[in-house]
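Take a look at the structure below.
Note that one protein chain is taken out, while the other chains of the complex remain in position.
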């Protein structure tokens, strides 16, 4: 008989899995190399908000307790991608050299899973295999839990379907050899649910936001978060926008352009995926200022590599109608901005899962361009919501 | 026994004076023209934060209840200055035409008060006259209270003196014909205290921040606010800085340049006054990021007129040491940015006075580059402090 | 018998007509108001290259000798448009007030000519009427010559047709009531040719560039110039591009965005017209750097009014592959940039006509984004070609 039961183990004390969908992409590779470097104490955790007050006081999985798994449609070794990122200025050559021997081991934990072919495969088997892979990863490594994070290529928006709303219709669709029903990001979300894992959508792809999946995840008692990591231009907008509103300055237009190279740039040059991204990006401006003119472009400029350049022009009106303007130009490494957020999200979602929370984690809105379950876009308000929420989680000992 | 006691008059219901030190300058003239336009319903109160939720619910003096008085060292008619501001794009020609007939009346309420000459005059008599002018203005107009706001030219920092700390020594110094003791902004502050009026320093001049004056104002039961209106570059910095901190991005340098024409530009081209301004501006960066490299310049570029152009370059470091940069370029009309804040401050300080508050109004920090009594510089935190404080003030009826 | 013939009258000595196609638009209105102001000596000829050395020494029509005529599809009075331009900051209120009485007289010289309706009208009659209008204008005013300048709205590119190449087929097409054959800009060009007038295309519309028209104009012994006035972003590119080439710096991408309001912005928001403009703009980059990545956008931002904001990001590579970047941000009034070029072109083309030149005036390439008869895009080379050519023209007396 268990009496005087010891308190539930805090999240920070237990091994945690980080399962990356798109595990061989730039963001994933930067996350992996960065985690290895943090585990070895080679670098400061710059960019990781969970290592700074007040979040550093919350019981979260230590770097040493985080294990990487994942899947991807391609099988390029991590080392190959990491070398390219080092040449592009994202990964320091010295850091990569130090962690290089560990990359092959992580390669082994990444499954190659091509998307099922429409008209040939049923998607049900792909979902089932993926769920089994995740569960197997958890069991073999003795993990307390696994957080599934989607960092795969952006998908186009998907058209409304009847089976987006009904579990029975979904089951039929998945088993139909004539079609593949779910977008890959949503198939991953379903596999995560089946494996009993919380899910984070770091892209604007549909993911878990189909109504049927939102019902299933909540019914399963699992938390989820998303969508679309807020890494640059939208981050700036969400920090500056509320200032204009508080000062009663009238924003008349907020025009923007993004230049990006790399894989993400090539994907977003395809109109469909760009539509997802632009839709996600424009939500913040609309939420903050209503129906202002806000043209926005994403251009693929291959020579920029992993660099993203964002330019914003804000035309605003002040006292007595005075016309004024603000211009912003942001030059950043997309993967270097995203990777620490992936680690932060893994830790915070693990803590949410440990705390027994289910459904959309609205308190994590500051991480996303298009936050689930929230229309709050101002960064300061989002940050306050995060820290207020974090204050309700168990504390770590000060020995960290 | 208190029976049938009438409720205390709400601030909004009573006539309020706005006494402008530097009443013939660009900021003052824009404030005056703007107030007249608001009183006539000619323009929207763009830029006036007190007209927007949640502040619009607080009992504050209506536009129609605000009366302008003031003093200046020069006697140029307001109309002359207003015409120059219209040509410079700050004041719309149509609005100026509509309020022009009222300017002469306001001219009459502005005293010409040259600064006393060192070695000839005693400053005591200047202070006494100014206090009498303010009190006279209050009485003749039947005002409930007068808020004194310093919008005169920026003064250089002043060296430490013994009489900055001791009321007796101050009295002696003011009566000494051999010297003039107080900087003009501080003489105005002392006159305000003697006349029983709250004081706002909208410039980085010493004003009320000499310890002896801070003691006197608090002893007199009067509130005060300052210093140095946060209108542009520092406003942006205080909105963006906390975002970098929350995201654990390491700001390595924050370099800035200001180009401005007009009277303010000419004043600040003199090294002394620029030193005040630069000191005030750099406080925010230091408070937010500690000891980062933060060179800052103010250049006088006469052809820009009332336009101020501010450029900022922020070099920051992200995950794994990635080097990134943000550039900001702000083009605004200095007076158009300042004037609505002067009106907001007049209304809020009037409400504070009506509520019986004394000492530094730290809740008004969001209006200032160098907020009295506070080391909070992040705009969102300041805004929250303001709205929390405003929620403690009496409400206005919804009939406004 | 005429012997001892007097020398040919220099262009500067004779009255010259400036016939504006699109005479009620922003560029035309600014041109008209500016010319009136120059005739009265109210303003300096800022922006008019022909008033500066070495061009000021060439015999060109004086301001007082230039007479305005034109046509437009709309009939809005010039005064209405001029008032809007004054409110937008393009025309100084004082200047407009001074020339306002003369605007009605110019209105009288502008014909309202709606485009013929396809399926109803034959275009031949429209062309004939227009040619007659121009000839009538020349005769009534006693003008030595008339320069026709197209400043009407940008048209989409037109598909290739057989009658673009053959005068006979063209004649048939113009007379066919079932169709309207020529784009409006080309119909204007044909009318100009028939009236014996030189033609300038200040827009990227097809204009005179259909092969059949280029044959006709040359056969008629008339000079022509175009296309698409180089007023801002392309002007900068053509000044900076050759510097990169001369320095052997490798431009890797040249990305651009344009924000513009006003009528031009609305027209260019339609995909067809924007295609013309973008095609014209991209020619310079391709000519200068070959096949580099050069994404370019034009966004309609109505609140900007006549302001055009152009942003360019140039990624270039230096010694040992070092990656560097240049960003440009240009904020200008589109009509204020265009109008003095229209006046310059009128004067220079008049001089070319006086000198008996026929065919494309390649020496005028510096005025155009897409210069006829030339693949030289570098501004300095174009400028040198202009000044070399101008040196072959008759000199004016120094009395000007």
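For clarity, chains are labelled A, B and C in written order, and residue numbers in each chain start from 1.
The criterion applied here is as follows: a contact is a pair of C-beta atoms (placed from the backbone, for glycine too) under 8 Å apart; a residue touches a chain by one contact, two chains touch by 3 or more.
All values reported here derive from a predicted model rather than from experimental measurement.
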Displayed partners of the chain not shown (whole complex): A, B, C
Omitted-chain contact residue, chosen from C:77, C:196 or C:242: C:242
Which of C:73, C:135, C:326 or C:376 contacts the chain that the document leaves out: C:326
Residue of B:98, B:158, B:220 or B:325 touching the missing chain in the full complex: B:325
Absent chain, residues of chain B that touch it: 252-253, 255, 257, 259, 293, 295, 297, 299-304, 309, 311, 313, 315, 325, 327, 329, 331
Interface with the unshown chain - residue positions in chain A: 89, 93, 327, 329, 331
Hidden partner interface residues of chain C, rising order: 30, 33-34, 37, 43-49, 51-52, 89-92, 95, 235-236, 239-240, 242-243, 245-250, 317-333, 336-337, 339-340, 366, 378-381, 383-384
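Here, only the chains that are shown with their structure count from here on.
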Chain B against chain A, contact positions shared by both copies (same if over half, else different): same
Whole-Å gap separating chain A and chain C, where each centre is the average of the chain's CA atoms: 51
Multi-partner residues of chain B (each touching 2 or more other chains): 89, 327, 329, 331
